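So the structure is just underneath, and the comments pick up after that.
Only one protein chain is missing from this complex, and each of the others stays in its spot.
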Amino acid sequence: MLVEQLVNGVMLGAVYALIAIGYTLIFGVLGLLHLAHGEVFMVGAFAGLVAVRATGSILIAIAFAMLVTGVLGIAIERVAFRPLRGAHHLAPLATTIGTGIVLQETTRGYFGAEQQGFPPTFATEVWQLGPVRISSVQVFMLLAAVVLMGALQLFLARTRAGRAIRATAEDPSVATLLGVNVTGVVLLCFFIGSALAGAAGVLVGIAYNSVHPFIGVQMGIKGLVVMMLGGLGNVPGAMLGGLLLGVLEVLGAGYLASSYRDAFAFGALMLVLLARPEGLLGLRAPRRD
Amino acid sequence: MRIPRKLTWTAALTLMLVLLSAPGSTEAKLEGKTVKLGAIYPITGKGAEWGEHSKIATQIAVDEINKAGGIGGVPVEVVIHDTATEVGQAISLARKLVQEEKVLAVIGPCFSSEFEALAPMLDRLQTVIVSQCSAKPGLSKLSTWAFRNSLTSDKQLEPAVKVWRNRYKVKTSVILYDSADAVSAAEGAKVLPALFKKYGVDVKELLTYQTKDIDFSAQLTKIKGLAPDGIALGACYQQAANIVRQARKLGLKQPFLAGACTGSPEFANLVGADGEGSIIGSAGWPDDPRPKNREFLKKFMERSGGKKPNYGGMRAYDNVYITKIIMEKYGVTNKPGDLELDREKIRKGWAELKGYDGIAGLTSMDEVGDGSGAATVLEVKSGGFVKLDQ
Partner (left out) sequence: MLSPYFEDVLIQLGINMILGLSLYFPLAAGQLSLGQGGFMAVGAYTASWLTVAMGWPWPAAFGTAAVATALLGGVVGLPALRVKGIYLVLLTLAFGEIVRVFFLNFEPTGAAQGYRGMGFVTTLPLVAALTALTALLASRTARSRVGRALDAVRTDELAADVIGIDVTRMKLMVFAIGAGVAGLAGALWAHYALFIDPEEFGLHRSIMPFTFIVVGGVETYWGAIVGATLLTLLPEWLRFLQEWRLAFFGLAMILVMVIRPQGLVDHRVVHGLRRLVRRVGSGARSRGGGSSAPRQDPHTRRER
């Protein structure tokens, strides 16, 4: 049972991690919170739903959702962040809250408020691996999450654009001096981060069948928690934080009390913030100046 | 003697016209240009589907009534407001309808949380509020003005529990419920345990989740370990559908039982094949084959884009008709000066309502103001509901 619960936790954690990576990329280069990120995830789930209904292919659905949310991310940067450059640092929080409301309500107006489920795209098979039962859906989800996160790591480590992102996250002004096109880097981060959230939306649709216009609120908050757990702007930290939170929630709900589930997540966040504000994998000290 | 055929027809037609234009029996004609009723439905927010169905059904009823000559000869108008499924908005909109728009009675709200917040205010507002879906036990007694033309969860679930236990030979069960939703929590923590005790089903464990959760794997894996004969849910249809589908993905095969908040055809649609055979206690059957139901269903599906109504929609439709009948029977005048008297007459009418045969079935009001008709036991079958004998 414990192993099965761990698998459940890792699955949930993979989704959290994909969302948190977007947060952390954007925070890394801008130093600002993007509070409509949960809604980007929600739009991804709907885009995937449309694509899978049209084509029946889950891979096309993921690709389509990533494209749609990537472009949406860039649009959000233009509308909610760029006009506010140099403004009070709280201002983008308000514009992104506004953006989130607009995205929720237009999706609701277009698709209706009702929850929609993904059609079964592949037969659910349950395999017995030793003591553990694992389903084909779970395997697919884990594979997809690992591939996406692996690709991102390679991209950040090996490519020029990836290095530019890391340099900008380290210090934007120095990056500018070094000839990095910071505006381009910001847009790239919005594209990648949003696309990953979009992919997470499709995975949630497959695994949990729960797609509705307000699904992004809770997921967005969980993504924030994970980003903090892992350390601001820290991509591997977001991955680790996601897995930890997923496992913690599932074990808490499974062995302690399920009605305190959210308390586990936020309790863990409080502890980490107080004991180790730089996050579990954070190397930099938080800005205390 | 041969009467010309033409004359016979003329005579018949004249007779018909005379009959048609004669004042309808003893009903008094109402005053004014319109009869104004109010409605507060959750058209946006978490209850959007319930509110949307109520709104469509209300409009159908209004159109039908006005086509047939209105209430006591005066066209009826229902002012519909959206509560966004928020308690605060339900309160202020009810006050707006009663005090500012001077409606004679209010239909709604749908959710028990909204109804529970409104009910204590009604003694001050002195206006009937009649919910079409709220099912949490014990709320109508909060005011003599508070009515619910729906069945409380205990009434909805009792026959369903019997059917479910007998059909699936359920001796042990786990109850999984939404602790953050008023009616689901009442079902999970109180109604179901009491019914299970009464019918000899052993409750192995009470488990909870919260409305916003989407991952139920932890609870379901735990249930797998407990291996009960059946799983009972206190849940709204969205989460209930997710739970059922996730349960099947994890290899759980137990039959499900669920209550009031799953009484929406959308539940059957969402669970698909995974929910086949689930039993639901409800307060209305959308596919009821009686002619007036077929007629309503056809009109509803035309306006809803092919969706079938949940029981809230069906009962909202009944509520408009019941209010019409009460107004005609109890001599509501609709004069602005008689507003308070009229409202009191409508209250009396609701309190004394007996055996109204609506599309949701026979309805009477019990002594506290809750509906007391027969519950419907539904089974999920090929993406829809089938009514079961009790």
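What to note about this one:
Chains here go by letter, A and B, matching the order in which they are written, and residues are numbered from 1 within each.
Just so it is clear, contacts are C-beta pairs under 8 Å (C-beta built on N, C-alpha and C of every residue); 3 or more make two chains touch, one makes a residue touch a chain.
These numbers come from a predicted model, not from an experiment.
In the complete assembly, the contact with the undisplayed chain comes from A:G31, out of A:G31, A:G56, A:P119 or A:G184. Contact with the omitted chain, checked across B:E49, B:D181 or B:D342, is made by B:D181. Within the complete assembly, A:P83 is the residue of A:G56, A:P83, A:P119 or A:G184 that touches the hidden chain. The chain not displayed touches chain B at residues 43-44, 82, 84, 87-88, 91-92, 95-96, 98-100, 113, 116-117, 120-121, 124, 179-182, 185-186, 210-211. Listed for chain A, the residues touching the missing chain in the whole complex are 27, 30-31, 33, 79-80, 83-91, 93-95, 97-102, 104-106, 108-109, 172-173, 182, 217, 221, 224-225, 228, 232, 257, 259-260, 262-263, 266-267, 269-270, 273-274, 277, 286-289.
Just so it is clear, only the chains that are shown with their structure count from here on.
The distance from the centre of chain A to the centre of chain B, each centre being the mean of the chain's C-alpha atoms, comes to 39 Å.
Interface residues of chain B, counted against chain A in their complex, comprise 44-46, 48-49, 52, 179, 207-210, 212-215, 217-219, 221-222, 224-225, 238, 241-242, 245-246, 248-251, 266, 270, 272.
Interface residues of chain A, counted against chain B in their complex, comprise 1, 4-5, 8-9, 11-12, 105, 108, 112-117, 120, 124, 126, 133, 135, 137, 204, 207-210, 212, 214-215, 217-219, 249-254, 257-259, 261-262.
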